[in-house]
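With one protein chain withheld, the remaining protein chains of the complex are depicted in position.
Labels for the chains are A, B and C, by order of writing; each one numbers its residues from 1.
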Amino acid sequence: MKLDRKLRMGMIGGGPGAFIGDVHRKASRLDGEIKLVAGAFDINPEKSEQMGRELALDQARVYGTYTEMIKAESKLPEGERIDFVSITTPNNWHFPIARDFLKAGFHVMCEKPMTITSAEAKQLQSLVKSTGKVFGLMHNYTGYPMVKLAKDMVKKGDMGAIRKVVVQYPQGWLATALERTGSMQAGWRTDPKQSGAGGCVGDIGTHAANLAEYITGNKITHICAELTTFVKGRLLDDDCNCLLKFDNGAKGVLHASQISIGEENNLAIWVHGEKGSLEWHQENPNYLYTRAMNAPEQVWKRGNGYVGEYSAAAGRGTRLPFGHPEAFFEAFANNYRNFAETVKCAIAGDKPSDLAKDFPGVNEGVRGILFIETVVASAKSAKKWTPMKK
Amino acid sequence: MKLDRKLRMGMIGGGPGAFIGDVHRKASRLDGEIKLVAGAFDINPEKSEQMGRELALDQARVYGTYTEMIKAESKLPEGERIDFVSITTPNNWHFPIARDFLKAGFHVMCEKPMTITSAEAKQLQSLVKSTGKVFGLMHNYTGYPMVKLAKDMVKKGDMGAIRKVVVQYPQGWLATALERTGSMQAGWRTDPKQSGAGGCVGDIGTHAANLAEYITGNKITHICAELTTFVKGRLLDDDCNCLLKFDNGAKGVLHASQISIGEENNLAIWVHGEKGSLEWHQENPNYLYTRAMNAPEQVWKRGNGYVGEYSAAAGRGTRLPFGHPEAFFEAFANNYRNFAETVKCAIAGDKPSDLAKDFPGVNEGVRGILFIETVVASAKSAKKWTPMKK
Amino acid sequence: MKLDRKLRMGMIGGGPGAFIGDVHRKASRLDGEIKLVAGAFDINPEKSEQMGRELALDQARVYGTYTEMIKAESKLPEGERIDFVSITTPNNWHFPIARDFLKAGFHVMCEKPMTITSAEAKQLQSLVKSTGKVFGLMHNYTGYPMVKLAKDMVKKGDMGAIRKVVVQYPQGWLATALERTGSMQAGWRTDPKQSGAGGCVGDIGTHAANLAEYITGNKITHICAELTTFVKGRLLDDDCNCLLKFDNGAKGVLHASQISIGEENNLAIWVHGEKGSLEWHQENPNYLYTRAMNAPEQVWKRGNGYVGEYSAAAGRGTRLPFGHPEAFFEAFANNYRNFAETVKCAIAGDKPSDLAKDFPGVNEGVRGILFIETVVASAKSAKKWTPMKK
Partner (left out) sequence: MKLDRKLRMGMIGGGPGAFIGDVHRKASRLDGEIKLVAGAFDINPEKSEQMGRELALDQARVYGTYTEMIKAESKLPEGERIDFVSITTPNNWHFPIARDFLKAGFHVMCEKPMTITSAEAKQLQSLVKSTGKVFGLMHNYTGYPMVKLAKDMVKKGDMGAIRKVVVQYPQGWLATALERTGSMQAGWRTDPKQSGAGGCVGDIGTHAANLAEYITGNKITHICAELTTFVKGRLLDDDCNCLLKFDNGAKGVLHASQISIGEENNLAIWVHGEKGSLEWHQENPNYLYTRAMNAPEQVWKRGNGYVGEYSAAAGRGTRLPFGHPEAFFEAFANNYRNFAETVKCAIAGDKPSDLAKDFPGVNEGVRGILFIETVVASAKSAKKWTPMKK
């Protein structure tokens, strides 16, 4: 039995001018399976109301605070109240909001990083287990179909045992002290109170680490990290370089930056195995490059039959035929779609397919926070290797 | 006064398995300004109903035929009935459907090519004028922000007077007789009864011509065309090569193909003027390349401040910051957004801004049909140049 | 028996400031098989002497005119006199010089286009036949190893029967009236007395045509051409667009330009057959892209074992392993090397291998002039198709 209706979504955060909240709204709309019906969009209730009006929501369901929202929605009849909440606030709010919604019996989709500390992260992990609710974490980049193809290639052994991973996420937008010019985005991301202990490493380094673990299926075990704050007066790191060890013996290099002028969101990965290698670039995401010994390079192109035949996950994550490029929103929407199907199964009492369960969740959230904490610890250490926190 | 509600959309075509209808639905959803409420999705009423169920529509508004739909929707109260209809059927149905909806007082969004003959196209042109209804034609590629940037660069004179245009649209999917394997897409596109006199030229050559005229602001005046049908037994051309003359004296080359194996939707354009040149590729659409004499090439990247500062249209057509790629759906949605704003203005009695009016309409539709007819005539002619039909 | 010594080269043209003469010298030096020993480098004897000094030649063998050179070299003992002459003058001098050296018993390497008229070209063709001398024509671009790989792929049938060829050679350096600023290069290339009837078409259009015929093995039979002179006062065309028919039924598009600002030497070709397609770009010449139905694109990279295993000609034309790029000089030197080996065989009375004979010669020279004359005739004709002159 499949749930035959749209899911009802609530949103926390995503007020006027917020970037990621709007992305969540657009991506969740794309497939017509999810309907936004309620929200507490801003810490300023007037702004929350303004956003509610812009979204043509029933004003009764536009709330001043998330606690009000939990209370009010919980009282609504089952056929009306939200099925899940999307949390798109600054990082420091993720934990209490997620916790309280889970406790109140709602499914949760949460922006990354999941929490500020690993203690909180583990608390959420327990809570997800004990409540049985569905928890999605928006590591959006693993939603790209060619990333899923890459994962399946490694899984099927086409690359052989993985030996080396190079993963990068350079940006340049914080090359100057943008946070002192009134930029909201720059403001909270460089503020340890709102962002946690990691600046660049927390904001984007985690994406790189997550991508490497997702594709290879291997776990980082040791980190040797250098964090730098290049912009004077900035309170968090804006550049992050790491050497990595993986649990299968593979070695890695991870570098991320917010001060690499002209770089935009140049997340990219190179995975080298005993039999072959692969390469993927987020800014040109429809292509996956693979290489074997003494053979021409292959360029796999999203949307072709041969992609879907090789990887059901990649095929499923594709809405347009080859040559009509898909991009960021569609990757984001893939996470929403799989999350939504899993939520629907939960509501209907069904078991989701493995394909539906292919979205990042609370375990990836814990990994992310442990990664940040380990990097920060390593950066302070004079020892070369710091074991990944557990 | 701005209309403060979602627009209500109806759809003709887009039944189970149809490609472009689903694209219309997803793209129209993206911004949350348009709501699909009614449709006649398939010539087979059962399939239409099936699609209505999949879309969770009110079954009362899922119709067996478009004429039923006109009748029924017209009777609904103004606050309920559809504001506009999207026509996503095979080409031969575009004309009668568009005509009848316009006559019934509805705004229309229509797939391209607009009609089968230029006589029909001109009839629609008159009808749009006489009814005053808003008519959008889905030449989706001009919705890309970097195409809008290119247009503005030419307009502002940065390229100087245009001398030469090279525009291409190679595909390879019809390199074999796919239409004889039961492929619905291949079937109607190679059937002159459903597609009209042009095969490759009608399906994709028109996009190339439209793109060239949109960016340069110049009109094609003469065509020297060669049409070929490479696949035996096919009823329409599957390859199209043309020399062009433009009204300002510029020369052009246009080539399109459906038999160029491995090409996907490689629409691309090079515009050369007296002062500089520009280049754009649909398959990697976030970049515009410009060149001047004795200076480094410039790569303009979507989403940057300098793009929006140069071109308001490009800035407006952008939903994500630099480095988070946008693609086909977003370009498509840009046409919907501008069309929708113009429809809202029409409903509210307001005048749309020039930026809102930046979507292809009935005039571009007429140009497209005239282009097809001229190419077909030229291909049959022993003379080098055939003047563009009027 | 193989000739066990360096070949002795003479040169006509290539005086101070000349571009292509210096390229011939450098390329002929690369492999250490050819030694420049004599020359008449400039129409101005003082400049010829100056160049002789710069090249540290024996001044007794630096001549004022090519006729002097023929006379003097012919009198030298067989073990001293030049084996062949390289002609690098403006076009109008190619014919008399080549003719006279051939008649005097010397082998000849000649820049392209071979002559000014097809009558001259055919005269040379006869002369080469009657004298039995080796004649090389420097269509340098077919010297690239990946072009040879492409030719072999078509020959082996991997692309299937060829259906369509798109070939281009855009440049931008003559976008302004450079010939009126004292530029020697621009001066003679835009002067019909020195260059012949074709401007852009003669200078670079011929390269495009030659490349298409070389790779496909098919011959152009009909041309529909448009020539334009965009720069006011220029005496020859500076832009050339053609539709083509080939002898096997394939269709083609050829466009070349000298006014496409920012284009450098963007010679590129796309060959589409019934089974697959290939693509090559002169400005990034170490890669060949191939595509088949429903399979990843393949990027063949110069210098790899699999390239040489597939194509002996490509392997032979390679001096460096993969990843150490080769470029223009090496392609040029490939023509010299094969020409030199054939000359050595001629001297030694041996039969050159098929691989050694893989360099353009007098037949390609005749084709080139016929191509230019046909394009010029077609450009003046009101008929669509002009048959290739014979």
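The rule is short, and it goes like this: contacts are C-beta pairs under 8 Å (C-beta built on N, C-alpha and C of every residue); 3 or more make two chains touch, one makes a residue touch a chain.
Predicted model, so just to flag it, every value in this text is computed and none were measured.
Enquirer: Among A:R81, A:H272 or A:R319, which one is in touch with the chain left out?
Expert: Residue touching the absent chain, from the options given: A:H272.
Enquirer: Among A:M184, A:L235, A:M293 or A:A348, single out the residue that touches the unshown chain.
Expert: If we include the chain that is not displayed, A:M293 is the one touching it.
Enquirer: Just the residue numbers, please: which parts of chain C touch the chain that's not shown?
Expert: These residues of chain C touch the chain that is not shown: 4-6, 19, 22-23, 25-26, 29-32, 36, 55-56, 171, 263-266, 282-286, 301, 303, 319-330.
Enquirer: I need the residue numbers on chain A that touch the omitted chain, in ascending order.
Expert: Contact residues on chain A toward the absent chain are 163-164, 166, 168, 170, 172, 175-176, 224, 226, 228, 230, 239, 241, 243, 251-253, 255, 257, 259-263, 270, 272-277, 290-293, 297, 381-385.
Enquirer: On chain B, where is the contact patch with the chain that was removed from view?
Expert: Listed in rising order, the touching residues are 290, 294-301, 304-306.
Throughout what follows, only the chains that are shown with their structure count from here on.
Enquirer: Could you please state the distance in Å, as a whole number, between where the Cα atoms of chain A are centred and where those of chain B are centred?
Expert: 34
Enquirer: Could you put a whole-Å number on the gap between the CA centroids of chain A and chain C?
Expert: Measuring from centre to centre gives 55 Å for this pair.
Enquirer: Could you tell me which residues belong to chain B and also touch two or more other chains?
Expert: Answer for chain B, listing residues that touch two or more other chains: 263.
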